[in-house]
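Structure first, then comments.
All protein chains of the complex are present and in place, except for one that has been dropped.
Let's turn to chain A:
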Amino acid sequence: MSFARPARCLICRFSRAAPTTGPRVPRRQFHLTPTQLDKKDYTLHEISRSMKPEDFKSYTEKEKARLKQQYTPEQLAAIEAGEAAIDPKDLADQFAIRQDPMKLQYLDDFSTIEPGVDKHIRAPESNSDYNATLKTEEDFIDDFARFFAEMPEDATISDWVRFAESTRMTQGKEENELNPNSSLVPDLFQPGETLEGRTSEPPKYFDDGESKARKDMEPDEALKTLMKVTGYSAQEVMRLKARTLVSHAVVNQTRLGKVRSAYVLAVAGNGDGLMGIGEGKSQEAGDARIQATYRAIRNMQPIPRYENRTIFGDVRGKSGAVELKLMSRPPGFGLRCQSLIFEMCRAAGIDDLAARVERSRNPMNTVKAAYQAIMSQRNPEDVARARGKKLVDVRKVYYSGRSDARRF
């Protein structure tokens, strides 16, 4: 910024009545950024054409020898004829390696269709045949009869395969069956194509963890018992949200000495209104964890939820010296509570909640108190029934009486 001259009045710019005596100062003097002297907008006609006819030379003997390895003599003759047909002057005129700012950042020959980048190739609409029908059993019998009638004397299995593959399933236009017109976007990868290249592996589709469950099938005794008791399949058990919340070592003092074992408190839920907690204790920490998780799954109970997102009113829970308060909150509030209650809410499918843990904050008792609080919610329907009132959910009536309450 130049301070050589005093700042000029903004309005002075519009009244150019009195000619200034001093040297003209550029208008941009109030600006901090320097002026761009070479500010140029490139247009299509200004793309540099720096190629010369001399740049396009015919093939040398060495190059021809290398081409001979790749192409047949006929192909080579065609290439040479093509090269000879184009004047190098025209090439230099029309071909350019662009250097301008708008140039493409890659070199591409554009000869292949890139799915996802290029326009999709679709079969023409004329391939459609709206009157096409599936062949009836009689039609297939006719096809078989024709095949047997025209079967050569020394028929092999390949004749049968060819017939089976080429027999059509519909009557009507042939293109309609083989290459139908579709408005669906084609897949990014054709069968057998991957990012790395072509593979012979079958394509992988999302299978919702079933293959994983199948891999380590052979459920152990505990899981088998759980499946028998709850009626869940192994996949359904895997899909449940289970979390270990508390785990520590406990000691039983006997006359023989201290017997150590692991204690685990776990929560399980389906993330949509079912939640339970379970405790496990065993010599091994892993056993205790499995025990706790499976007990939590067995203990899963429906959780009352308001609008499937928060709790009904404020509730209090108490376990030991832990006293806590769970508070319902408006949509979009989120789970503003401590980690243990957060995990329980995640498992139960509660999205909006605030919590306050008062007095002690022992983790085990916090979980138990939170569970007690969640289960002690008062159902407005019951409250209304008890008082002899009738409860009308105005919001359900507003949405044409539709209820989106899910069944457990």
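As a convention for this text, a contact is a pair of C-beta atoms (placed from the backbone, for glycine too) under 8 Å apart; a residue touches a chain by one contact, two chains touch by 3 or more; residues count from 1.
Basically, contacts and distances are computed from a predicted model.
Going by its UniProt record, the hidden chain of the complex is named "Ribosomal protein S8" among "Anaphase promoting complex subunit cdc16", "Ribosomal protein S8", "LOW QUALITY PROTEIN: DNA repair protein XRCC3 homolog" or "General transcription factor IIH subunit 4".
Checked against the full complex, the candidates A:A164, A:L195 or A:A386 give a single residue touching the omitted chain, namely A:A386. Think of the hidden chain as still there; on chain A it touches residues 312-315, 327-328, 378-380, 382-389.
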